[in-house]
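Of the protein chains in this complex, one is absent; all others appear in place.
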Amino acid sequence: MNYTASELMTINAARLLRDGDRVFVGVGLPNLACNLAMRTHAPHLVMIYEAGVIGARPSRLPLSIGDPTLVSGACSVVGMYDIFSLYLQRGYVDVGFLGGAQIDQYGNINATVIGDYHRPKVRLPGSGGSMEIAAWANRCYIITPHQKRRFPARVDFRTSAGFLGGRAEREATGVRGKGPQAVVTNLGILEPDENGELILTALHPGATFEQAQENTGWPLRAAPRLLTTEPPTAEELRILREELDPQGIYLKGS
Amino acid sequence: MNYTASELMTINAARLLRDGDRVFVGVGLPNLACNLAMRTHAPHLVMIYEAGVIGARPSRLPLSIGDPTLVSGACSVVGMYDIFSLYLQRGYVDVGFLGGAQIDQYGNINATVIGDYHRPKVRLPGSGGSMEIAAWANRCYIITPHQKRRFPARVDFRTSAGFLGGRAEREATGVRGKGPQAVVTNLGILEPDENGELILTALHPGATFEQAQENTGWPLRAAPRLLTTEPPTAEELRILREELDPQGIYLKGS
Amino acid sequence: MTNKLCSLNEAIAQFVHDGDTIYAAGFTHLIPFAAGHEIIRQGRRNLTLARATPDLIYDQMVAAGCARKIIFSYIGNPGVGSLRIVRTEIEAGRLEWEEYSHFSMISRLQAGAAGLPFMPMNPTAAGDLERVNPNYRRVTDPYTGREVVTVPPLTPDVAIVHVQRADVHGNAHIWGIIGEQKEAAFAAKTVILTAEEIVDEAVIRSDPNRTLIPDFVVDAVCHVPYCAHPSYTQGYYDRDNAFYLEWDKISESPEETQRWMEEWVYGVKDRTEYWQKLGEETHRRLHVRPRLSHPVNYGDY
Partner (left out) sequence: MTNKLCSLNEAIAQFVHDGDTIYAAGFTHLIPFAAGHEIIRQGRRNLTLARATPDLIYDQMVAAGCARKIIFSYIGNPGVGSLRIVRTEIEAGRLEWEEYSHFSMISRLQAGAAGLPFMPMNPTAAGDLERVNPNYRRVTDPYTGREVVTVPPLTPDVAIVHVQRADVHGNAHIWGIIGEQKEAAFAAKTVILTAEEIVDEAVIRSDPNRTLIPDFVVDAVCHVPYCAHPSYTQGYYDRDNAFYLEWDKISESPEETQRWMEEWVYGVKDRTEYWQKLGEETHRRLHVRPRLSHPVNYGDY
């Protein structure tokens, strides 16, 4: 069966979600992953958007986190202060999706600058909600293409916290969230080991450990039992292609 | 013309209000005073209730600060946190009305206990909103019958701040409000002098300085030019009796 | 979203335990009297009762012996005068208490709801409440060097929140005086929702900005019409001011109080029976004619 890298990542991310999870979700692939999970194994998933929307029921594919289709028919809409304090800081968010230009060995993310902060070589969008999502969501997932420049050993700037210099260091800070639980790439899945270092725990069908190692900026280790992910099913692909993104806005191309 | 002490106090309190004032108002006499002012010289008065109601248009006499008639037809209704933070603490309240069991020489008010706090002789209702109103409203007014036990030299408990031990002491605390501007009693009006001490500045028609002195718990001083208040007009009494409190719930009796 | 509909009797039995801290929400509006009466009937003991304004609901629960302690910011019979039973018990040294201003009380709930360890407030210059309550502390503002007053979070074991309409999952629309309903629900560990009406989810979703409480903070949804009598529910029935005046007399005498309790709390099975017992004259007196909001257009995107 043929599928794109985006479809593969979206389907694997969807499988990580549990029924009943309250997910702080951005647009793009995380939004598709949540909607896919709702239509398959997690019908009771609750989607929360940082724009203040809870329990969205979009009737079309939202093209920004502020798309009005997220509001019409939602359970609740609240202000920005409430969504970050009463929902996220209070601990009502189970899952956060994160992305960024760089993810390092310990799952720290840079979405701020490449180069020096005060004289940036590349100025990136910045934190948005991610600094707090990474800290306070119970579990975080990252979806990103597997490329060496995206996986440096150390990020240029820690926009949001993974395990810092190791799991013990994050735990010592007392932040409530458990940190990144998985990074889904087009080659496989990375998960933190007992020290919080990201190691390869699964490969997608056809991908090799060498490919993953080549595209990672630190000496990537594989889990003792390296799994192979189940390939996307026909039903998963049908839902993505026919129901969720019929125009292929997010899923076509790569 | 005949009038009760309550009518006299209400009318004199109403006259202290300025057109456009935003008044943090309780029920009872302050509510009547505001409504009277709106129907006479201050048509643009804005009534704010600590229950979170702004710009109330009660179509009947409200019997508690939570009366539903305050809500139907109001400009805005907000939660308790907002009314105390965005409105009162932020500085959007011009006038606050206060009351209490004891008012002392410097306008400090006790609404908490008579006797020792931990073994109270008389347990009073407590602060409610008054601790913050007294601090943050630009001007405060107090309406109270003139009785010696209500005017001790020092209150047993400072529920809300007048001028503390004198005007300089209040100013040193940096609180934004200017403190009590007038105490309206059934005998006359007390106002703070340059040190923040309450002195008698006006007597109602027929009342004497000696009466006021006898009913005050400190050596009451009179202003150099002791004024006499204008007696209630027929129109003021008509509005109070016919429009605002036709059943005499607040105005009859004393 | 799961269906959490159950009877108030079941909700209290399951979620309210001896020794709990309870926050029966509602600032002068939507006071869940029916839940208070059910707690009395089920004989809970040693509760800590927190409310900005204890109102008659806590006066009655204290009279019934449910409470060990009270946390409040104003103890009065609103619009009438003294809250006699709470006052008497405090004066007699039989009831512990902890006291705040309204703003401090709601700031405590706000801290609890926001997951913060404290909330700052500007100083009020009135030092005596700060002096007698060690929960008031001070922190130096790191920008100006001036001090702010702080209070710690209030995180009740159970919040009881009455609302106008909710779906069976617990998404709730509230209007009129909204007081601390939202903050109490988010601050509490367990939330019992009582609702005048259980409505279809589509009614809730037609106006998401009106949903102050989302289903996932709610543990039980109880359909309890007239739950707030003698307080009121905006748009549903009026405040029974006559009863507030009557309570002032009843509560003067412990015997009268117990007699009233026998008749109106122990003597009825639930709120339906209570409301029927009030009779048609009262129903008529508290009836309110409709005054509808102008709808808004969310757009069919």
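As written, the chains take the letters A, B and C, and residue 1 is the first residue of each chain.
Operating definition for what follows: contacts are C-beta pairs under 8 Å (C-beta built on N, C-alpha and C of every residue); 3 or more make two chains touch, one makes a residue touch a chain.
The model shown is predicted, which means the values in this text are computed figures rather than measured ones.
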Neighbouring shown chains of the undisplayed chain, as defined at the top: A, B, C
Touch criterion as defined above, residue of B:69, B:138 or B:195 at the omitted chain: B:69
Residue, one of A:42, A:93, A:134 or A:198, that touches the chain absent here: A:134
From C:13, C:80 or C:116, residue that would touch the chain that is not displayed: C:116
Touch criterion as defined above, residue of A:77, A:103, A:183 or A:244 at the omitted chain: A:77
Absent chain, residues of subunit A that touch it: 27, 50-53, 63-68, 71-72, 77-81, 84-85, 88-89, 108, 112, 117-123, 125-132, 134-136, 157-161, 164, 170, 173-176
Chain not shown, touching residues in subunit C: 115-122, 137-144, 146, 148, 150, 152, 164, 173, 175-176, 178, 203, 206-207, 209-210, 234-236, 238, 288-301
Residues of subunit B in contact with the chain not shown: 22, 44, 46, 53-55, 57, 59-60, 67-69, 71-77, 85-86, 89-92, 176
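The rule we apply is simple: only the chains that are shown with their structure count from here on.
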Most widely separated chain from subunit C, with each centre as the mean of CA atoms: A
Chain closest to the middle, measuring from C-alpha centroids that were averaged per chain: C
Centre-of-Cα separation between subunit C and subunit B, whole angstrom: 28
Euclidean distance of C-alpha centroids - subunit A vs subunit C, Å: 40
Gap in Å, rounded to a whole number, between the CA centres of subunit B and subunit A: 58
Touching two or more other chains - residues of subunit C: 182
Two or more partner chains touched - positions in subunit B: none
